[in-house]
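Only a part of the assembly is drawn; its chains keep their places, and the rest are absent.
Each chain gets a letter, A and B, in the order it is written, and its residues are counted from 1.
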Amino acid sequence: MTQKINVCMIGAGRVGKLHSGTLKRYLPDGEVVALVDTQPEILNQTGDEFGIEARFTSLEEGLDKADFDAVIITTPTFTHKELAVMAAEAGKHVFLEKPMAMDLEECDAIIQACEQNGALLQIGFMRRFDPDFSLAFERIQAGEIGEPMLVKSLTHGPGLPPPWARDLSRSNGNLAEVNSHDLDATRWLMDSNPARIYLEVANFKGEERGVDTENYYDNMIANLKFESGGLGSISGVCPCDYGYDARMEIIGKKGIMIIGSLENNALTVGVDRDTGLVTPIFRRWPDRFEMAYIKEIEHFIQSIQRDTQPKVSGEDGRWAVAGVLAGTKSFLEERPVKLSEVM
Amino acid sequence: MTQKINVCMIGAGRVGKLHSGTLKRYLPDGEVVALVDTQPEILNQTGDEFGIEARFTSLEEGLDKADFDAVIITTPTFTHKELAVMAAEAGKHVFLEKPMAMDLEECDAIIQACEQNGALLQIGFMRRFDPDFSLAFERIQAGEIGEPMLVKSLTHGPGLPPPWARDLSRSNGNLAEVNSHDLDATRWLMDSNPARIYLEVANFKGEERGVDTENYYDNMIANLKFESGGLGSISGVCPCDYGYDARMEIIGKKGIMIIGSLENNALTVGVDRDTGLVTPIFRRWPDRFEMAYIKEIEHFIQSIQRDTQPKVSGEDGRWAVAGVLAGTKSFLEERPVKLSEVM
């Protein structure tokens, strides 16, 4: 009989609720037994919603009073390092949402704390657990399209990010909060580290939505050169308003692979020939990656049960942070930046 | 140098205009040199629109006064036999719109008149010239899906047919006017004649649109058994309002082939995440079969130039009429009807 894994959820906001719901509804082998949030109101709301009795306003208190095997950290980026290190040092396994941390020093501290305390570490790049993306990876690895030459990835999100996520000093901005996924996914599918990045950014909606953060941008295109010699392009638009959009294309020496779709359902409706045919779109990210969110937490639970290293490591999270730092430097200095400049 | 083919267009309504436009705009080897319509107003409108000087209110007059190689007959079904026979007896090649005629005696008279006077005869089943349908045919013939077992075909049209086309005594109704194409296309792709047909019909919109024709129906599903043992299904909805819809699926012993689409363009738009993604639909039949209409008339012109039998013969037209007669008998008598009962 497999061991049931007890989890302390850190952060009771929308991502904390998503993972709590996944565990409660779909994962018999894991259970959220404690909840941490600095804001008592949200803490109690989420605790009530998912029937979590043990509630704390700090991780320290949680570690002191509750018994659990692992933490899932869903708080803002600038809090990651402190929480992850504290949990690891208490011997708890760590599932850490992306982006991993604010800078590479923080990433290193987290990796080191986990290693030294025997804590497993998984970064929340759920795209790797999506049925479409993971099948693509398998087939590329099997050589189906030959050596990868060029990859494109996009993440366009519907809503204006929260203030901290628009602030370069607390989050590294959209490149980190929205397009970390693309930095990870392009490196994963190309099977090569990025070597150089060039970023163009634009701010089209900031003023009308009352954003006056310095260096704020809501559109960006990154141009990548990989160590393999391959090329890459990432686009980010947030808020894009039209829905949630996460797609990739990769061209190898033998052919092309197109991954993902905007269509939320295999349902097409025509009721007006002037309009045409209508198909539901993914409205929000949980719609697009419903199964991926289940499978990434299942993988974390199973990695603990089996004591195996999770698929998405601290090293993976660190590379995405490095890409963010180099990309930000690129648009600020209006020049291509080598990853080696920031690593 | 190839001979230019001079054509007399019979019928100056929407189909007459379609073919006149095709010849004028896209087919250097053919020219409409005479136009016939019993209604002077439409005759002059269409004549002016396409720059056709020679205009006649009867084919007899046209044959008497104008010089041409061929006729294209686009008038209502109940006029087909008389016009086609007259043209053939004058030695003119005949392109005859579907449905070929009202009954098999008329079909036979047309076929015989053409044969005896050396006139080529082509029936207007343009679907056979559509790039998607013709590629499907080639691949089925090449054995790609194995022996055909089951075929489905549909034609749903947006608008209420004209009064004569709703009247069984002047047109044989929607099964003839709308679904003749399916009767032909299923027989063509199955490479087998229909042996038995069963029809269910329904009338959902007649009353609200002021149609009180006896036995009128606007929805129908036909169930077919072919001589090969294969099965078929045809659906007809007219008026369907949502656009023009013509698609097929065929299953062979080895696999499936899905032919056609409702999407008019490779253009997808998302501007409202509650609505979803929108793609233009084929609004009318000329949108769907733009290239097929060019190619079928080009084929007729080239068949005359090369003196070869057109691909879609009087025999093909006759089988579709037989299917119409048996199908109509089926729904009136509420039983499956063998084609042999009407042939």
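By definition in this document, a contact is a pair of C-beta atoms (placed from the backbone, for glycine too) under 8 Å apart; a residue touches a chain by one contact, two chains touch by 3 or more.
Just so it is clear, the model here is predicted, and its values are computed rather than measured.
Enquirer: Given 2 chains in view, how many copies does the entire assembly contain?
Expert: 4
Operating definition for what follows: only the chains that are shown with their structure count from here on.
Enquirer: Between chain A and chain B, what is the separation of their C-alpha centroids in Å?
Expert: Computed value for the inter-centroid distance: 56 Å.
Enquirer: Mind pulling up the chain B residues that touch chain A in the complex?
Expert: 158, 241-243, 262-264, 268, 270-281, 283
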